[in-house]
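A single protein chain has been omitted from the complex, and every remaining protein chain is retained in its original position.
Naming follows writing order (A and B), and every chain is counted from residue 1.
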Amino acid sequence: MGDPLGMPADPVAAAAKKSAEVVLETVGLTKTFGGLTAVDSLDLRVHRGEISSLIGPNGAGKTTVFNVVTGIYRPESGTVFFQGENITGRKPHRIVERGIARTFQNIRLFPNLTCLENVMAGRHARTHSGVGAALFRPRSQVEEEKETRRSAEERLSQVGLWESRHELARNIAYGRQRMLEIARALATSPRLIVLDEPSSGLNPRETEDLMEFIKRIIRDEHLTILLIEHDMNVVMGISDWVTVMDGGRKIAEGHPRQIYHDPRVIEAYLGGGA
Amino acid sequence: MAGDLLPRSRVAYRARAVPLLLALLAVIAFPFFASDYLLDVAFFFGIYVLLGLSLNIVLGEVGLYDLGHAGFYAIGAYTTAILNTRFGIPVLILLPVSALAAGLFAYLVTSPIIHLRGDYLCIVTIGMGEIVRLGLINNPLGLTGGPNGVYGIDSPTLGFLRLDSSAGYYALIWVMVGLAVFALIRLQHSRIGRAWNCIREDEVAAQATGIDVRAYKLLAFVLGAALAGVAGNLYAVKLMVVSPESFTFWESCLMFSIVLIGGMGSVPGVIIGAAAISLFPEIFRSFASYRMVVFGVVMILMMMFRPGGAWPRRRGGTEAQDLLRRLWRTHG
Partner (left out) sequence: MRVFFEQLINGLTIGSFYGLIALGYSMVYGVLKLINFAHGDFFALGSYLGYTMLVFGAGFVTTHLGLWGGLAVTVIVAALCLAVVGVVVERIAYRPIYPAGRLPAVVSALGASIILQNLIMIIWGPRYQAYPAEMIPNFHIHAGGLNLTGLQLLILCVSFALMAALYFVIQKTTWGAAIRATALDRDTAALMGINFNKVIRFIFTLGPALGALTGVMVGMYYRQISFTMGWNYGLKAFTATILGGIGNLPGAMFGGLILGVLEMLGSAYVSTAWKDVFVFLILILVLIFRPNGLFGEKIAEKV
């Protein structure tokens, strides 16, 4: 692979990786806040059907990368390509329309709406009824509403929340709130889902279920997943590829097994603290 | 499973429909045995319902702090007043025109500032409201009649039917209220209404879920302004004169209180809030200055004991639909 970081190359995997389509790519991505460089010239590549993990100590800039990719921040320099298209600096809702969905590190649901309404919101980008349709209820709008309802209920069943569909989002258990957020993201019919620390706050059993769930939807729905994780079990257990960041830069990337033993990675995690 | 739901849902359905029907009958029957004074009171109650509903779109559904809503009310009223007294255009035709004028004004002035965060948006809306009011007082281009306002507005006519009795105005306003309620409930239970509520709950999450937050906020302001413009038109028509003192910051605060006291995002709540704001001072008229002190006390007590409002918005919309669907399916 001719990796400039001098990583031991696995030629078979490298060839397979090269031939798979690149879904998301960042080139020289840089994001600064005042004097702080949160992300420094990041080159990242995620391939179709892959589960790619972004790891690194706290403050490494991982969530900032997500925020730039999903349009919440504009980068100072660099480009983001999604399925070949330049999406740098596009507005978040446009990026959702293109096919990237995300979840947040501190779960951001719509707390006073029901679980069903939360997931129905995910259908927004895929539906079109406007004010006129809302007022006069033509056939097309009624059908669209039914479909929105139906697909939202399906997503809820998929994550095991059908029973709680009429409960307010803020009233369900934490672990289930995480799944609700994922269901909402899935409802946008994405090609790429970006998960920010999905296992944070989950107990080991819930984490297992989450990992199974992620593996299942990758397979069933032909998705690609990019995730930020601190839980090494998750990273090792399901990732196809791992990228390591520290201080805003990429310091290593490769297969999970390679990363686990990489001295630079170990130093990054241990050098700065726990 | 549908079987044991059936008796409960049938009861639930009937339980909701009956009081609504009674209320409707009461509203229709009212003019037949009420005095002109009571009809006038009911008219102003209706105006405050419209105003409350109009601010509810912005504040209740989307959660935007708008303390300058009286500005849109004023634009509607003055559009009617000026176009009628200068060009003789019939006032009922000016109703949609006033709504349009207010909506357009809202679009123009809120576009540059719609991205501002809650508290900053608040002060800007206060500023806008004041700019409108001060502009009206200063009589630019001799259009607005200065502090005395514009007088001599015509009475409404529908063909050869003159509506200028107290009962006529009553009918006019309550028909508009009916239409507004219908439209707003339809909007609430639609893709638009959901998008609005998502923005209110968490703007960043709404963006990340694919909602064009800026466009929907703007839409809320435009629709809210248009409805306030309608209220302005009817107010101008009833009073036959408009002056800047009816459109002060205080009025905006009253509207704000209507939405909060009634229940944010709740249509029946706003109706109750409007009743509290408009009928309360009437009832306590004899107490003169003390009534305002009592009014202030009531406001504080309301927030202390029922901060969610008199009739908070119930998010059972989808659940009720479920019940109704099962009812429908098993019946035919």
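Throughout what follows, a contact is a pair of C-beta atoms (placed from the backbone, for glycine too) under 8 Å apart; a residue touches a chain by one contact, two chains touch by 3 or more.
Because the structure is predicted, anything quoted here is derived from the model rather than measured.
The chain that is not drawn here is touched, among residues B:19, B:112 or B:152, by B:112. When the missing chain is restored to the complex, the residue among B:26, B:141, B:161 or B:304 that touches it is B:304.
Residue-wise, the contact with the chain that is not shown comes from B:131, picked out of B:18, B:108, B:131 or B:158. Against the chain not displayed here, chain B makes contact via residues 65, 112-113, 115-117, 119-120, 122-124, 126-128, 130-131, 134-135, 137-138, 204, 249-250, 253, 256-257, 260-261, 264, 289-290, 292-293, 295-300, 302-304, 307.
Simple rule for what comes next: only the chains that are shown with their structure count from here on.
Of all the residues in chain B, the ones that touch chain A in their complex are 183, 186-187, 190-195, 197-198, 201-202, 204-213, 219, 223, 315-316, 318-319, 322. The touching residues of chain A, counted against chain B in their complex, run 70-72, 91-93, 96-97, 101-102, 104, 108-114, 116-117, 120-122, 124-127, 129-131, 133-135, 137, 141, 144-145, 148-149, 165-166, 168, 184-185, 188.
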